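With one protein chain held back, the other chains of the complex are shown just where they sit.
After this line comes subunit A, so read on.
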Amino acid sequence: MSTKRIPHWADVTLVPLVSVLLAFAISAALIWAIGESPWNAVKLMVDGAFGSSYGWGYTLYYATNFMFTGLAVAVAFQARLFNIGGEGQAAVGGLGVALVCLYIPWPHWTLALLGASLGAAAFGALWAFIPGYLQAKRGSHIVITTIMFNFIAASFLNYMLVNFLRPQGSQDPSSPRFPDTASLPKLHEILGLFGIPFSKVPPVNISLLIAVALCGAVWWLLWRTRLGYQIRAFGESESAAQYAGISPARITIIVMLISGGLAGLMALNNVMGEQERLVLNAVEGAGFIGIAVALMGRNHPFGVFLAAILFGFLYQGGAELALWTGIPRELIVVIQALVILFTGALDNMVRIPIAKLFSLRRAD
């Protein structure tokens, strides 16, 4: 029992921090083992991700994706629903964005953003609703169904792109470009309004602000509203929630709708913000990274925010590493996997020694 006592601040900062450091230490050993200098690698990664506004731009672009998908996983996990389907929900969200942007003539990007947000959230939510409904009413396990729905989403998108969205005569299974009025302002344009210079190259755009705002909104939802209370009560103890008259089926479906909506909103960043058209495999695994982000962020919106930036750094820094050294791209994936392993799966390996340290200190 005494091992469980660990101050809250240490639980949310110290444990993940030590985990990440351990993962980095092993990564360094790996880099050293393949004959590269770990020190140089760290310098390259940090410099590549944070050394310039160009690097920052890409880091934040990736981080934006991960905030959306990380929040999606975190919200569901507050109800102890393991939504593995962020990948598919984000992909279908992309279809929502594409349809809204292509078929409605928007007079201005602000309105287009509003419409695309609704489209992205609605399509993502719909894609999560089906597994949610099956879990709530039929007891089909959400992990299984959401994984399956990732594959269905990929095939469905392929079908839609090839048969409906692809322009006549094009060999490329992608939609036409969205009209200019649906083009989102990039971060350098926004910062430019305040006279702050920023690289024009990276695709980071106004969706970053939306993602950050959503971190706050999700926090508000979970800890300041009755719905959030019910979600958390259901997540911590289904039998106590039932005792309190909270309907498990209702909460399951609502949470999956919210979670899918958040994942779907990622399409604002990658489809509307970067590509400005719908392409095959636009999500590129960000849905799965969202699981790691949520795990590392302790399923708390602020944790998700920080973890998303860390993973943005790993993505951008890793790309630089692959570009400038002999370290293969795959090793970057290994580093990311180590971070996931240590923050997610090996949590107690770090937590228990830290708890022991704290109990020692208190005993003195």
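Definition applied: contacts are C-beta pairs under 8 Å (C-beta built on N, C-alpha and C of every residue); 3 or more make two chains touch, one makes a residue touch a chain; residues count from 1.
Methods note: contacts and distances are computed from a predicted model.
When the listed names "NADH-dependent phenylglyoxylate", "Crp/Fnr family transcriptional regulator", "ABC transporter ATP-binding protein" or "Spore germination protein" are checked against UniProt, the chain not shown comes out as "ABC transporter ATP-binding protein".
The hidden chain makes contact, of the residues A:T13, A:N158, A:T181 or A:S247, with A:S247. Touching the chain that is not shown, out of A:L22, A:L134, A:A153 or A:A233: A:A233 (per the contact rule at the top).
Across A:T225, A:N281 or A:N348, the residue that sits in touch with the chain not pictured is A:T225.
Residues of subunit A that touch the chain left out of view are 1-3, 5, 224-226, 228-230, 232-233, 236-237, 239-247, 359, 362-363.
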